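Below are the structure tokens for one structure; questions will follow.
One protein chain omitted, others in place.
Moving on, here comes subunit A:
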Amino acid sequence: MKSFGAHIKRYVQLTFYVFIFYLLGWGFTPYSELFFSLGVGAVIGLYNMWSMYRDVKKIGDAAEKQKQAFTFGMLPRMATGVLAAILIVRFPEYFHIAGLVAGIMTPYIIILLHSLLKGTSSKDSMQ
């Protein structure tokens, strides 16, 4: 069974691969607005993933040491949604709404697909 940090590294790695795909789409296809939005969204999504990693680690460590952890830090992640909305409203000529939202969701989709395809099987959990 891989450690928690190894899983997160894998997710970040996969997100960077997708981000490079977005950059290539921005540079070499006529849909530059869409791919630019996807790329910016992916960066925001990476921040969300890092924030989640930090909070999950904090909660896990607190539970292991029988200590208290008071906040789960959901507000900053919601605030990234507000940031995306501000970007779309302020700069509609640069951003594509569906692209930006899909970009923010990129790490979440990767987590979902990774958990469905490779996931933590019961065999792994027992080791």
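By definition in this document, contacts are C-beta pairs under 8 Å (C-beta built on N, C-alpha and C of every residue); 3 or more make two chains touch, one makes a residue touch a chain; residues count from 1.
The rule is short, and it goes like this: contacts and distances are computed from a predicted model.
Trainee: Which of the following is the UniProt-recorded protein name of the chain this complex doesn't show: "ATP synthase subunit c", "Na+/H+ antiporter subunit C", "TRAP transporter small permease protein" or "M42 family peptidase"?
Mentor: "ATP synthase subunit c"
Trainee: If the hidden chain were put back, which residues of subunit A would touch it?
Mentor: 1-4, 7-8, 48-49, 52-53, 56-57, 59-60, 63-64, 66, 72, 74, 77-78, 80-82, 84-86, 88-89, 97, 100-101, 104-105, 107-108, 111-112, 115, 119-120, 124-125
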